[in-house]
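I have a structure here, written as structure tokens, and I will follow up with some questions on it.
Every protein chain of the complex appears in place save one, which is left out.
Moving on to chain A:
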Amino acid sequence: MLRYTLKRLLVMLITLWIIITLTFVLMVSIPGSPFNSEQSSNETVQANLEKHYNLDKPYVVQYLLYIKSLATFDFGPSISQPNQTVNDLLGRGFPISFELGIVTIIVAVISGIILGILAALRHNGIIDYIAMGIAVLGISIPNFILATLLIQKLAVDWELLPVATWAGPEYMVLPVIALATGPMAIIARLTRSTMLDVLTQDYIKMARAKGLSPWKIIFKHALRNALMPVVTIMGTLLAGILTGTFVIEKIFAIPGMGKYFVESINHRDYPVIMGTTVFYSAFLIIMLFLVDIVYGLLDPRIKVHQKDGE
């Protein structure tokens, strides 16, 4: 296990390095610079600023300097907000985005699985049709449309929930619904189809022949096997939720990381672009690693660690 973890860690670092390099290359190849805007038209000021942020040096040197500072977890200063470092921005924005993301995942997974199980147990019944109807709607409606609808109806017309911002649990409801519906629908459909397959397996019949209660058969024998494909797509769903937060945060004026991410590109705020991208990538890579670990925990036939020499 230790050997496997170390090996995975190395692969993760290499992945991250490739992402850093690609982002850097893409970033410097976009036309424009952080100081192109109208307020600093003075050429000497601009040259001095570029010197201050090392932007006058060749790209290779800039790249190496960036890698060097990353090694100490220093993401550098923000150019558009001179009194803040990227670390400050991440420290402020990430906890909020993380909270939104985590609650969304929990809501999506739990409701998706419950919906999928109900649909499978009442296969071709009314509950099945309702659940799959919800699922199809959830997959086909983009989250920004859903968000706008929710704000219009629940917040503006009926005044049940706050319209926007982030000031307490009740502020979380609408963005979480908007963000969780899509993944929930995907999980529900997947759980339903694998559950239907698992329920016809011999070991389920065997469990029934043992006289176990239906409750035990579903949760102990069937669900565990039915969850494998759900775990598989968790990686993709995580990435979807991550990028989904950018849009949703913008709509609900949530001060998370999404704001910095989008603004940094508009302002060509190089360190912030790099910082947010690298940070998000690292986060996603770690999550994918955890998904692989969960895999092995659910199904003993999948061993995460291979034999030596393989």
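The definition used in the following text is that a residue touches a chain if its C-beta (ideal position, glycine included) is under 8 Å from a C-beta of that chain, and two chains touch if they have at least 3 such contacts; residues count from 1.
The criterion applied here is as follows: contacts and distances are computed from a predicted model.
Peer 1: Considering the UniProt annotation of the chain absent from this complex, which name among "Phosphoribosylformylglycinamidine synthase subunit PurL", "Dipeptide transport ATP-binding protein DppD", "Multicomponent Na+:H+ antiporter subunit D" or "Succinate dehydrogenase flavoprotein subunit" applies?
Peer 2: "Dipeptide transport ATP-binding protein DppD"
Peer 1: Which residue, A:Val61, A:Met206 or A:Ile293, contacts the hidden chain when the whole complex is considered?
Peer 2: In the full complex, the listed residue that touches the missing chain is A:Met206.
Peer 1: Tell me which stretches of chain A touch the chain missing from the display.
Peer 2: Touching the missing chain: residues 201-203, 205-213, 216, 220-221, 224-225, 298-301.
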